[in-house]
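The structure follows.
Left out: one protein chain. Kept in place: all the others.
Up next, subunit A:
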Amino acid sequence: MSFFKITLHRSFIGMPKRTRGVLAALGLHRRGQLVFQPVSADIAGMIMKVKELVKVEEVDRALTKQEVYAQRAPEPGFWIESFGASRRAADGLEVGKGEEGEVRL
């Protein structure tokens, strides 16, 4: 079973009541919100009503809220992109040159 992944991309401020009602029926209440709806003619008809406001993709399964959050969360920890740059600078060498090393801490 496939799903429509619908993102409310454009604001519905000032849009007619019918349009806002369609968005509410799709489960979209604020800009940037993401909902999954099953692929069917009636859902597609609702999307057609608000096609200027949303971004739509077809996906194989609906992600849960936790999964969506997990996708958005940045990786823990941090990267040092040019290892030893400060040290080379301290030695009087050119910063930003030399081997490109990425170190994961």
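What we mean here is this: a residue touches a chain if its C-beta (ideal position, glycine included) is under 8 Å from a C-beta of that chain, and two chains touch if they have at least 3 such contacts; residues count from 1.
Rule of thumb we're sticking to: contacts and distances are computed from a predicted model.
A.B. asks: Suppose you had to identify the omitted chain by its UniProt name; would it be "DNA replication complex GINS protein PSF1", "Large ribosomal subunit protein mL60", "tRNA-splicing endonuclease subunit Sen54" or "small monomeric GTPase"?
C.D. replies: Hidden chain, UniProt protein name: "Large ribosomal subunit protein mL60".
A.B. asks: What subunit A residues would touch the chain not displayed?
C.D. replies: Considering the whole complex, subunit A reaches the absent chain at 2, 4, 9-10, 14-15, 39-41, 44-45, 47-48, 51-58.
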